[in-house]
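Here the structure comes first, spelled out in structure tokens, and everything after it is commentary.
Here the complex is missing one protein chain, while the rest keep their positions.
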Amino acid sequence: MSDCTRDEWMTIAASRLLENRAVCFVGIGLPSAACNLARLTHAPGIVLIYESGTIGTRPEVLPLSIGDGELAETAACVISLPEVFSYYLQAGRVDVGFLGAAQIDRFGNLNSTVIGSYDAPTTRLPGAGGAPEIAHHAKQVFVMAKASPRSFVEQLDFRTSAGYLDGHGARARAGASGGGPRAVITDVGMLAPHPETQELQLVALYADASVDEARAAIGWPLRVADHLDTIAAPTAHELNTLRALEARTREAHARPVHIPLPAEGLP
Amino acid sequence: MSDCTRDEWMTIAASRLLENRAVCFVGIGLPSAACNLARLTHAPGIVLIYESGTIGTRPEVLPLSIGDGELAETAACVISLPEVFSYYLQAGRVDVGFLGAAQIDRFGNLNSTVIGSYDAPTTRLPGAGGAPEIAHHAKQVFVMAKASPRSFVEQLDFRTSAGYLDGHGARARAGASGGGPRAVITDVGMLAPHPETQELQLVALYADASVDEARAAIGWPLRVADHLDTIAAPTAHELNTLRALEARTREAHARPVHIPLPAEGLP
Amino acid sequence: MHLSLADAIENFVADGTSLALEGFTHLIPFAAGHEIIRQHRRDLHLIRMTPDLVYDQMIGMGCARKLTFSWGGNPGVGSLHRLRDAVEHQWPNPIELDEHSHAGMATAFCAGASRLPFGVLRGYVGTDLPERNPNIRQITCPFTGEPLAAVPAINPDVTILHAQRADREGNVAIEGIIGAAREAALAAQTLIVTVEEIVDELPPAMNAIVLPHWIVSAVVHCPGGAYPSYAQGHYTRDNAFYQRWDAIARERDSFRSWMEANVIGARDHRTFLAGLQQAVS
Partner (left out) sequence: MHLSLADAIENFVADGTSLALEGFTHLIPFAAGHEIIRQHRRDLHLIRMTPDLVYDQMIGMGCARKLTFSWGGNPGVGSLHRLRDAVEHQWPNPIELDEHSHAGMATAFCAGASRLPFGVLRGYVGTDLPERNPNIRQITCPFTGEPLAAVPAINPDVTILHAQRADREGNVAIEGIIGAAREAALAAQTLIVTVEEIVDELPPAMNAIVLPHWIVSAVVHCPGGAYPSYAQGHYTRDNAFYQRWDAIARERDSFRSWMEANVIGARDHRTFLAGLQQAVS
């Protein structure tokens, strides 16, 4: 399956990290695709939670927003947002949290708040959302982000959520309960924390990528793990399942939506 | 209607204190009868909350327990107990709370915990339940209790919930948000706090009772208000409605209950 | 996941366990309480807002070392005589009390479910309870300086609930009066649920109360498991039994012989219910 895109390969690589029956706190976009792909392939028992309070959802098509009706209709239950964050995430009931960000540093700390200064930003980003507490409480965090020196930076403009802070155990000393970012899945390969320094290093490459390509895309001097893995190419089953999911999604989102115009005489 | 019992008259006197559309936090026994009588006579818009989380209930018959199925089936909604206590009672959304107690003192403080010492009680009573926070937060509290020197005492063995504490504004200084006990309905008459000292004094008598009878039933030197009211006799409508409610209740509770024996072969 | 009641108690409830049987008047897990008595558990730390008859029976049979509670009576009837006997006369053994108000205990369960070490309420003003319970303290608002009450989280080793339905995966659906059952369930290390029915598919749930299968340690099919309490939609509360209990439990002898004949003498909950039915007819 050499005709797949890096986006597809990234999604498939991420989906493989998810164990059956894992409880995942899912974000929109690539993580949502990866989690649902895992559910449709090797992990049918995976439990997907979206922060809109939909627990154990099994959507037919990928949602555009974190709270599409599809998520509620296919959920085991729909609970309030305070319950999701207190009784599930904070209570340590989430195995895997997925995060993305505009910036990530070498210790897996993330910025999704501002580029530039907080008070006079050049770019105001959406902000924290669920990220700080997902980063804090999920037993492990997977980050999905396309690599570029603009996003994989020496110094964050703002730290929205904690990875390993300054490394060397700083995260645990700060009292964070979850395990931190275990893998960063990019379009040039996969990074993971060094066991001692906790600095992100290159641990796996796509079969058609090189260490030089990875180094060029990362804004800090990237270290390479002693043992460098190759990320296996997508199987036909993985790729077909993903493409069918995305085709269903495109079709569903292209379906014209009925504007709910009230009958004459109603307000 | 001179053939009514003092229990009936007490219940009717209490029901008259309830305004239409008042939100009442109802206890089992006499308060439940008084609140439902009000609902069936002059206050059809009264909102009854039982601490089991049944909001806006309209039971056909009086419940035996605070959580009978009848309460859930006739409720506008059934919510969790933490919600009842946080989002409704503590939030100041309850107009009237009803309390009873084993002991009451001259400032309307109540004991439902122990007779004797806490560590080696002669009688262990059920305890606080919802009382401390009902006493604290309800905009006004009505107490219903039969009068006797054993229950209307100089000194409580234990203070379970606050009335006016030591009187003279002590309650407000302690930071209690609700208004405290506005009326104590007994079988010898009605007591209410003196506007300044906040000591409970006799403010109304049943038509066939006397100040001497009231004084004999109260364990502290009972003061009598400058203006002593007479509690009007039950009307035929009040008494008939109450008796019909109690007859329905007796009949419902006497109905034999089916023991839920599983079919053979089930566990 | 799906176990017999005897196995669920055997596997998860050891001597010394801190144990919450929740359900506010409704869905009280009587069958589970009886099985704990049959299996002769000791030194339990019992936790329940309203101990009800089920804890009266367990305390009277000597299962309990400590009780965390907020209202210990026979609802609508009067005293729990076995609880009183334990507190007043240390029979059959002394019992330590950790006593709260409903609001305080609800707050403590919420903190437990949220895995916070404590919860905050506007409560316990002007009461003697904080003098008697070091688990009721004060905290100051970091914004307004206002003093408020604080209680430590309750996190039982084991919570047992009774519910109407579970599916084969172990998702549990509860309908009707819920009390603090959801919070007690989510605060526990281990969650056991006895149910009226095991179904292929739960009713459509949207915002209903569902405990997902992956927080449930064991599901036990146990129809009638809440009797003499009730299961909304299945059977009603046996108010007459609650009234009869007053006479049964008043004296030690009548209590013991009733328990021997009906609970210890029955090999399981079905036999217990069959015995009661025979006595009625």
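Note that the chains take the letters A, B and C in the order they are written out, and that residue 1 is the start of every chain.
By our rule, a contact is a pair of C-beta atoms (placed from the backbone, for glycine too) under 8 Å apart; a residue touches a chain by one contact, two chains touch by 3 or more.
Just so it is clear, the structure is predicted and the values come from calculations on it, not from any experiment.
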{"item": "Chains on display which the left-out chain touches in the complete complex", "value": "A, B, C"}
{"item": "Options C:G62, C:P92, C:P152 or C:G275, residue touching the unrepresented chain", "value": "C:P152"}
{"item": "Residue among A:Q155, A:S177, A:S210 or A:T230 that touches the chain left out of view", "value": "A:S177"}
{"item": "Chain B, residues in touch with the chain not shown (by the definition above)", "value": "21, 23, 47, 55-56, 72, 75-79, 86-87, 90-93"}
{"item": "Where the missing chain touches chain C, by residue", "value": "115-122, 135, 137-139, 141-144, 146, 148, 150, 152, 174-176, 178, 206-209, 232"}
{"item": "Chain A residues touching the omitted chain (full complex)", "value": "28-29, 51-54, 63-69, 71-73, 78-82, 85-86, 89-90, 109, 113, 118, 120-133, 135-137, 158-162, 165, 171, 174-177, 253-254, 256-262, 266-267"}
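Note that only the chains that are shown with their structure count from here on.
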{"item": "Nearest-to-centre chain - CA centroid comparison", "value": "C"}
{"item": "Chains linked by the largest number of contacting C-beta pairs", "value": "B-C"}
{"item": "Label of the chain whose CA centroid is most distant from the centroid of chain A", "value": "B"}
{"item": "Computed distance of Cα centres, chain C from chain B, in Å", "value": "27"}
{"item": "Chain C: positions in contact with at least two other chains", "value": "110, 183"}
{"item": "Residue list for chain B, restricted to those that touch at least two other chains", "value": "none"}
